[in-house]
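Structure, as structure tokens:
Here the complex is missing one protein chain, while the rest keep their positions.
Moving on, here comes subunit A:
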Amino acid sequence: PPAHSHSDWIGPPDKHSNLRPVIFHVPAEESPLERRLREARQEAQACNQRFWAQHNCAFRQEKEEFIYSRLKAKGLEMRDETGQKATLNAEEMADFYKDFLSKNFRKHMQYNRDWYKQNFTITFLMGQVALARALRWLRWKKKNVE
């Protein structure tokens, strides 16, 4: 993002977590409230990034392992004659999906709680910041008029 910009910039989705990273702009006269908001957002971003990157990588890895073990059980190799990656059909993968979901259930529950808390806190802080800015602007307007 250009140096002179006064807004946050959002990027393309991350390869592992699929979340879009945000680069936060730090204004020169950042109030303590605004700093709290920015830090909360940064922390939430880092937290979510960690979670999803790890989760998605684990998914991919476990999926590979599952395919490998199933193919082996069937007596096939990972790649067939043409060099294409051998895959299992949807019905065979269904067992894996079910398994993966139940294994990660508790992790998701915890994450859900954290995510909802983050979301509400950040949105509430945004509201406070917006209100503070509006009041400041009104005061400035009033001063100018006088």
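What to note about this one:
Rule of thumb we're sticking to: contacts are C-beta pairs under 8 Å (C-beta built on N, C-alpha and C of every residue); 3 or more make two chains touch, one makes a residue touch a chain; residues count from 1.
Convention: contacts and distances are computed from a predicted model.
The protein name that UniProt records for the chain not on display, among "Prolactin 2", "Protoheme IX farnesyltransferase, mitochondrial", "WD repeat domain-containing protein 83" or "Phosphatidylinositol glycan anchor biosynthesis, class S", is "Protoheme IX farnesyltransferase, mitochondrial". Contact with the undisplayed chain is limited, among A:Ser5, A:Gln42 or A:Ser69, to A:Ser5. By the touch criterion stated above, the residues of subunit A touching the omitted chain are 1, 5, 7-13, 15, 17-20, 22-23, 48, 52, 55-56, 59, 90-91, 93-94, 96-98, 100-102, 104-105, 107-109, 111-112, 115-116, 119, 122-123, 126-127, 130.
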